[in-house]
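For this depiction, one protein chain was excluded, whereas all remaining protein chains were kept in their positions.
The block that comes next holds chain A.
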Amino acid sequence: MADSAGTAPPKPSSSVKLVLLGEAAVGKSSLVLRFVNNDFQENKEPTIGAAFLTQKSHLPHRTIKFEIWDTAGQERFASLAPMYYRNAQSALVVYDLTKPTSLVKAKHWVAELQRQASPGIVIALVGNKLDLTSSSDETPETTIAASGGEEGTEGADAAEEENGDARKISTKEGREYAEEEGLLFFETSAKTGKNVQEVFTAIANAIPETQMKTTKGAGAAGGGTQSALGAERVNLNKRPEGAKEGCAC
């Protein structure tokens, strides 16, 4: 639906900063790869640091250019996260439907974003790896699966795994948490592409027009965050201008 709309001459275009957060190996980079290149790689190597990608999304009334920060999920990179979400208008907090700890981590991220990110930030909670769950093929998971999901948590765990269902977190559990916190909620598969476009479109729609910038925000705004990494930063005492907490704007 995004592509067909590109006829009317000059649609207002604006850019949206989006950051992906979540535990390691939940599929953040794969979601982005699916969204940006419509591609999928098995056994993708872990992201190091963060990757920056851009992708345009055409909505009926405007074009949105996503500037995406795909961050690494490993613990040691966590202290760098503030610099990525600081000016972000939207965030994708991703967990792995087959891994309960990843939802715990996702909740931490949501809490941190609500505490520290800009107030109007649009947060989407995304349960990824839907392809590993048995009910993924037909049912539009986002609307119906609440009942099917219940079984996942209550009794039938073992039985479901025999059916090839590795789901450990029910749709209901994710949805209820999302509603509590006022988040968008999706279950996706980067592998099959299911619901991936929808996530980004929903985010684009959820961002009020007033928040859109027509020009890119100057990136490095203020060096407020003192992180473990920052504290150990190399100090080039011989070249002071290159080294200090410099704010570039």
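Just so we're on the same page, a contact is a pair of C-beta atoms (placed from the backbone, for glycine too) under 8 Å apart; a residue touches a chain by one contact, two chains touch by 3 or more; residues count from 1.
We adopt the following convention: contacts and distances are computed from a predicted model.
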{"item": "Chain left out of the displayed complex - its UniProt protein name, from \"Exosome complex component RRP45\", \"RING-type E3 ubiquitin transferase\", \"Vacuolar fusion protein MON1\" or \"Electron transfer flavoprotein subunit beta\"", "value": "\"Vacuolar fusion protein MON1\""}
{"item": "Contact with the hidden chain (one of A:L31, A:M83 or A:I169)", "value": "A:M83"}
{"item": "Contacting the left-out chain in the complete assembly, out of A:A72, A:I169 or A:A204", "value": "A:A72"}
{"item": "Chain not shown: contacting residue from A:S14, A:S29, A:S102 or A:S170", "value": "A:S29"}
{"item": "Residues of chain A in contact with the chain not shown", "value": "24, 29, 32-33, 36-37, 41, 44-54, 68, 70, 72, 74-77, 80, 83, 218-220, 223, 229-230, 232-236, 238-239, 241-243, 245-248"}
